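One chain of protein is taken out of this complex; the other chains stay put.
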Amino acid sequence: MNATARAGGPIVVINPNSNAAVTAGLDAALEPFRLGGGPAIECLTLAEGPFGVESQLDTDSVVLPLVRLVESRPDAAAFVLACYSDPGLDACRSIARVPVYGIQESGVLTALTRGDRIGVVAIAAASVVRHRRTMRRMGVLERLAAERPLGLSVDESARAEGTFARLTEVARQLIADGAEAIVLGCAGMARHRAPLERAVGVPVIDPTQAAVAMALGGVLAARLQT
Amino acid sequence: MNATARAGGPIVVINPNSNAAVTAGLDAALEPFRLGGGPAIECLTLAEGPFGVESQLDTDSVVLPLVRLVESRPDAAAFVLACYSDPGLDACRSIARVPVYGIQESGVLTALTRGDRIGVVAIAAASVVRHRRTMRRMGVLERLAAERPLGLSVDESARAEGTFARLTEVARQLIADGAEAIVLGCAGMARHRAPLERAVGVPVIDPTQAAVAMALGGVLAARLQT
Amino acid sequence: MNATARAGGPIVVINPNSNAAVTAGLDAALEPFRLGGGPAIECLTLAEGPFGVESQLDTDSVVLPLVRLVESRPDAAAFVLACYSDPGLDACRSIARVPVYGIQESGVLTALTRGDRIGVVAIAAASVVRHRRTMRRMGVLERLAAERPLGLSVDESARAEGTFARLTEVARQLIADGAEAIVLGCAGMARHRAPLERAVGVPVIDPTQAAVAMALGGVLAARLQT
Amino acid sequence: MNATARAGGPIVVINPNSNAAVTAGLDAALEPFRLGGGPAIECLTLAEGPFGVESQLDTDSVVLPLVRLVESRPDAAAFVLACYSDPGLDACRSIARVPVYGIQESGVLTALTRGDRIGVVAIAAASVVRHRRTMRRMGVLERLAAERPLGLSVDESARAEGTFARLTEVARQLIADGAEAIVLGCAGMARHRAPLERAVGVPVIDPTQAAVAMALGGVLAARLQT
Amino acid sequence: MNATARAGGPIVVINPNSNAAVTAGLDAALEPFRLGGGPAIECLTLAEGPFGVESQLDTDSVVLPLVRLVESRPDAAAFVLACYSDPGLDACRSIARVPVYGIQESGVLTALTRGDRIGVVAIAAASVVRHRRTMRRMGVLERLAAERPLGLSVDESARAEGTFARLTEVARQLIADGAEAIVLGCAGMARHRAPLERAVGVPVIDPTQAAVAMALGGVLAARLQT
Partner (left out) sequence: MNATARAGGPIVVINPNSNAAVTAGLDAALEPFRLGGGPAIECLTLAEGPFGVESQLDTDSVVLPLVRLVESRPDAAAFVLACYSDPGLDACRSIARVPVYGIQESGVLTALTRGDRIGVVAIAAASVVRHRRTMRRMGVLERLAAERPLGLSVDESARAEGTFARLTEVARQLIADGAEAIVLGCAGMARHRAPLERAVGVPVIDPTQAAVAMALGGVLAARLQT
């Protein structure tokens, strides 16, 4: 994990599922991060991925394909793995020569700068335990107010227009649980970030944007090579 | 603390001490973060600050002046308080309408993406206890391998050329303590980041760069107002 | 923070707000602690303080005045800072040659001898997050059952007669949350301690009394100079 | 454990071992706590106790005798169990109608007001694990810098004059470990408190004095029965 | 506590209360653990024990009798103390030359292999705090979803047929609290384990069976003496 950031090359964002609509959503969400003189930001779809990464097995099935994709891009300045279960994070870090960011990890750590205790909106109930285990592994569980599920599939959450009303409801419950900032626990909800923030009045973090900001910070810092 | 990020305006970085050389160093360290189309990054010196913020009292003495400076800049998109003791962070957050980042908080959280346990290089022995207390308050102490002091003043550390040899020695001790990433525990050592990283072979985080990356991420995310 | 207790001189209790009625209340609450041969207990009002210390900024605004007041009393055997947010505790400790006690810190630690998990009654909802952060910083958060607000201002809580009914209601909720002892999270409620204890049947701790007991212990221990 | 403090009656301090010299030492150490108008402080020897409470079995053997002694004193305002292993603390609390204080618990909590991380001087190596388990049970282990043994028996530590040199040596090691305050992990070392504090320059806590101060605080608070 | 397991001799299970019906229930629950070539499993009743171990004092009263019973069986390969409050565990470990298992400790640790967060069904409300303190002492509190009481005496819970309906109700509440596995917090409920597991659909652990499995593992491992 002792990769050091590189000053040149693109930030490569990988959508571990094979749903190209999700990749297109990521691409749109990251448009503001493409700045003059800054690194390119490429969003790739993992062809071998399942249509949605939802079960534990889905997360395990994408690890080796992710490793191969990372290995195929020696030109990258940094990688972002854009699935909230952070599949393959340890594996990709173990072989990459540049930093690899997981969106759960980056989203949670970024939210810790915006509120004392945070809330997470999961898509499905089944992933709440998995995410909690990751936060315990990170050693930050004491900062979690609660995580609550929407009760939707990744694909539904990315498309359904009724999603926003449900998001707002869950975010308000998290605020009642003590959350001062909300993390969207999925790669496909960036377009709801700003409206949700306006609706509930506390900071809302899109984890892919958070991870790309971290990656951008690593790349730009590496440009100062005194 | 429920400020929401703004899409427009500069990122205002405040050096809480009155040593303009430190501000100039910050300004140089942040040059790579000024990108075409991105927010301006202004580095200000707190005129009322002591020449170096070293003692507990120094940190307390700058809180209200920092608040006034923050209040005087309603145009800012985000603030970064560039002293590793994070003085005035709670106070400025309580009055600002945009996010405020402390460099200890941002530096530590960023380092957590680069190593399982981290090490911190403090300038003076006296600040080690203060920093540890802050990390306990953050709830991330379990991720600290060790913090070790250089045994220099802020001013010395920013100027003396012998600093680098001492930095390397302390960083190697931290790695032996179990650290997989190193945080420079001071605002004035950014120019040593890249050389130290090359010398010791693990990621080295400059906390001001880390905080500005966080701020940049908040600002850019806010530009996506679907 | 390595001040050692002195055997002679008064215990100086400082009310960081400028509301003299609060100081008078402290003075009355501490009357039983004035014993023959024991140290005098002086209660001072911080003239520069706001009328009530309620916001984060209020707590920050009293730090330097508190330091000056502490410095002006080299005769003191110990200091007690009588605001539940413990403003200026680090600062005063850094310059005092005798022990300085904060009432939140002392109140919480004392309550830990009276119940396995404790509950805290805050005055205002806004201070709950601040107090929790302090308890995390103390490393004792695992012992907190819950903290709940009365929803009153400091001044109201010190005067309104309806306060007691509300206190009883909140204390009972805390007991239902698992609290075995209750801390009054404010300097101005000592007169409710005994009645509340009788009403709810679990130990109730007044934090100023707890801090003065700690200070008294330090002073008396220092009289044994074998 | 929901005993409420009483305003009248003596504070009864029980030495759980049958070594009357230890009781006499406690009595002398507590002399400064006997104040005009304050509660009497009685020091009792547990006749059924072993000569020294050193092994795990020693601590278990005194529990029921302690309970009987506590039950025989319905006049007491509070009890202090003066053995650093806190034997019988849960049992006595479960039957007493007034507060019961253990000296480890009170000593550790009091030390937390005097330093960020604390050190404990144990008598024998065998008790270090037992004490650590108690601190984990208290939920305060994160505040322990280290505990180190003198390598003496309770009786030796109470009498031998060479003890002080060894105490000083161990206290200095604890300070090097990061301790900012020292707890004497035994009931029989109060006469070394002040000299040790002068010798090593950080606060030194005698746990029996700390527990009696807590008890005194409870009794005096109970005198304010508005 | 550094006893090493022995390959020969019986596993001695001690019921610390004098209710022979509870011992008979243990004996029946452990019948499947008696295998050809495996150690004998003897279930003993502690004659000196109270009819039910319910209060704190009950747990303390059995410690020395348990020690004597353990000492009287130098032929044992391992001991299991079959009361969920784990009375005498430290004492028996301090004198036994073979491993001693407490059923709370073994039950909780075994449950941690079957679910991320666990729930505990206590018999009486009064023991919930005691059990929580033990789990904090074990350092595993972060894995507890909740513990909830049935509100029955040990004797009632072992006999009453209405017990099962109440067990099911409480287990379902624990699952709603986030528990993925349930521990029966009493020695006398083994016959409900399998039906409850079928009823609620998550793993249910009988703590005595869990402790005997641990003991069996120690004994069998000791047979491999390369």
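Each chain carries a letter (A, B, C, D and E) given by its place in the written order, and its residues are counted from 1.
We adopt the following convention: contacts are C-beta pairs under 8 Å (C-beta built on N, C-alpha and C of every residue); 3 or more make two chains touch, one makes a residue touch a chain.
Keep in mind that this is a model prediction, so the values were computed, not measured.
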Task: For the chain that's been dropped from view, list the shown partners it touches.
output: A, B, D, E
Message: One chain isn't shown here. Among E:L35, E:A125 or E:A165, which residue touches it?
response: E:L35
Message: I'm checking contacts with the chain that's been left out. Which of E:S106, E:T134 or E:T163 qualifies?
response: E:S106
Statement: For chain A, residues touching the missing partner are 1, 55-57, 60-61, 63-64, 67, 88, 90-91, 93-95, 129-130, 133-134, 136-137, 139
- line: Omitted-chain footprint on chain B covers residues 116-117, 142, 180
Residues from chain D at the interface with the omitted partner, ascending: 129, 132-133, 136, 141
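In this text, only the chains that are shown with their structure count from here on.
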- request: Average the CA atoms of each chain to get its centre, and name the chain whose centre is farthest from that of chain E.
  value: B
- prompt: Roughly how big is the turn, in degrees to the nearest 5, that lines up chain B with chain E by CA atoms?
  reply: 180
Statement: Taking each chain's mean CA coordinate, chain B and chain C are separated, in whole Å, by 33
Field: Residues of chain C engaged with two or more neighbouring chains
entry: 1, 116, 129, 133, 136, 139, 142, 180
Query: Chain adjacency by touch: line, ring, star, complete or other shape?
result: other
- prompt: Looking at the whole structure, which two-chain pairs count as touching?
  reply: A-B, A-C, A-E, B-C, B-D, C-D, C-E, D-E
